[in-house]
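Here's a structure for you.
The complex is shown incomplete by one protein chain, all other protein chains being positioned as in the whole.
The block that comes next holds chain A.
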Amino acid sequence: MTSIGTGYDLANSIFSPDGRNFQVEYAVKAVENGGTSIGIRCKDGVVLAVEKIVTSKLLKPGANKRIATVDRHLGVVYSGMIPDGRHFIDRARDEARSWRDTFKTPISTADLASRMGGYMQAYTLYQSVRPFGITAIVGGFDSTEEAPVDGEVGSGPACGAGGKVAGKTHGGPFLYMIEPSGLYWGYYGAATGKGRQAAKAELEKLDLGGPGGPTLTLEQAVKEAARIIYVAHDDSKDKEFELEMTWISGADGPTKGCIGRERLSVGEKALDEDEDEEEGKEEKMEE
């Protein structure tokens, strides 16, 4: 690399003459070495999945979960440096909590993405810190129903409020991906980590961004997500891995507006040998 030895890659807060921040670019490299993470926004929910590389036979299968719950309706998965991801999640939980404290209502997926995008960007500015070595995928379902203010006394009047704008829908499934630079966009389908190229190619084949919204159902998306993690896995690099995934639906769906509390986690062998695995998954959706 031409940047080596020039000194411009030694610290954040110093641009190279051609306008790059090398520390951020190195952080992206750290992400590119991590296990694949994907997110799918479908008609009635969001699915998050990650390829969890098994680094030692002494690690208990199914333990050490990688997908985290940030609030009742929000989940995060990430690729890259796991301790950085843990800190990211701690902060996301604080943000979700403080939003509830001030506004007495759950934070929207978009607002959380905005807060966390801002947080990660701050780590590209100062000498004393390094950027996050992760790219995070934030998935959530913002309530489509009318929810009371947290802590409101009583259930309020039985009659509805007058003057609502008819035909307007609110809330729904949302998906965002935040990069080490702090850049974040909303996505129909997102992939990061080692197998992102293959995963993105698979995601693009799904019907996620049609004019009438995605047609893919949550159930189909769960199967697709599992399949994509397998497609994206490179056997020649890492032999052992676990598939970890979770999903979230609206209030009328299987998870009742909350992120799945259980994390479906299966080892490679389990999925290869057991043809009935797909049915097993559907049962789990009734949690």
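Brief remarks on what is shown
Here is the rule we go by: a contact is a pair of C-beta atoms (placed from the backbone, for glycine too) under 8 Å apart; a residue touches a chain by one contact, two chains touch by 3 or more; residues count from 1.
Keep in mind that, in the parts below, contacts and distances are computed from a predicted model.
Set against the options "Thioredoxin domain-containing protein", "UV-stimulated scaffold protein A", "Nuclear transport factor 2-like" or "Proteasome subunit beta", the UniProt name belonging to the omitted chain is "Proteasome subunit beta".
Here the missing chain is touched by one residue of A:Leu10, A:Leu59, A:Leu125 or A:Val149, and it is A:Val149. When the whole complex is considered, the residue among A:Asn64, A:Thr105 or A:Gln127 that touches the unshown chain is A:Thr105. Listed for chain A, the residues touching the missing chain in the whole complex are 101-105, 111, 146, 148-157, 159-165, 168, 170.
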